[in-house]
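Written out below as structure tokens is the structure these notes cover.
Note that this complex is displayed minus one protein chain, with the remaining chains in position.
Entry: chain A
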Amino acid sequence: MLEIRDLSVRIGRHQVVAIDELTLASGDRMGLVGESGSGKTMTAMSIAGLQPRTATVSGSIRLNGRELLGLDPAAMAEVRGTDLGVIFQDPLRALNPTMRVGKQVGEAIRLHQRVSRRTAREQTVELLTRVGLDDAGRLVGRYPHQLSGGQRQRVLIATAIACEPILLIADEPTTALDVTVQQGILDLLVELSTEQGMGLLFVSHDLGVVRTVTSSISVMYGGHIAETGPVESVIQQPRHRYTEALIAASPGRGERAGPAQHGRRFRVIEGTVPPLGSFPSGCPFRGRCGHEVPDCAMAPPKTGPGPHVFRCWNPTAPAGDEVDARTH
């Protein structure tokens, strides 16, 4: 349903995203994981045509066979809100502080359907009830600052699913929320995706969260996809050295991820993510990786059987195989 080929996003002279291939089947849920600066949010926003105005996007992004790149702004706007819904990291900032909540949800309905104000209002109340908000009839008259963080994110979700999109892009939807309400939002996203057969692209830095929500996972680093595959396969048997390090560095729920990490303290990844445009050539993880070989100076090839693929010159040994996989 979503097919990305040779996607490149540049800001000024710097290339911030370079993805040769990324696909998401209809109704599937994929996690896009990485540290800050890995290009995951930029990738997600580019799909929706919401990248910063200074960015230039090239390549191919197809949604249900329709090429999105190169659409004029009005046509792209029509895709958003009909086929494509988006929710954001900070629900307070994502809502207009001077407009009643009901009107902001209703706007998404009235932009794409010729319905009266009253019908839109009734649909809004239904939508808000649908996303688990009690007393929706009263909430529509409230302003965003009068709602709780969890309620606000539910309002945004209601807005995004108003026209039953085939793909929902969720950019760190629980990061700004209290831990106590995070799980409720995650459950809601899974439920909506299952019920409506809606694809979900879930952007997060938190492997543990991604694992509970999605069926597949793509790990990004330096604008590239380091490793992609079914979620259990990638987390149980990471092949790319970056994925391995990321799992080792994950606290809490992530710690359960790798069997080798049981009972151990999580490790930090050496160094920091380089600033924009200063990733090394070849493998971008070069310099922070502890397993470098001379080949790492060249771009690593796509390797691996089946759906689980990675790009690493010196990957971890596959399960049950003690041999160093240097000569792949």
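Throughout what follows, contacts are C-beta pairs under 8 Å (C-beta built on N, C-alpha and C of every residue); 3 or more make two chains touch, one makes a residue touch a chain; residues count from 1.
What we mean here is this: contacts and distances are computed from a predicted model.
When the unshown chain is looked up in UniProt, the name that turns up among "Membrane protein", "ABC transporter permease", "Hydrogenase 2 4Fe-4S ferredoxin-type component" or "Acetyl-CoA acetyltransferase" is "ABC transporter permease".
Here the missing chain is touched by one residue of A:95, A:166 or A:192, and it is A:95. The omitted chain makes contact with just one of the residues A:37, A:81 or A:315: A:81. Across the entire complex, the residue among A:4, A:61 or A:108 in touch with the chain not shown is A:108.
Residues of chain A in contact with the chain left out of this view: 48-50, 53, 73-74, 77-78, 80-82, 85-88, 90, 93-99, 104, 107-108, 111-112, 143, 145-146, 156, 159-160, 162.
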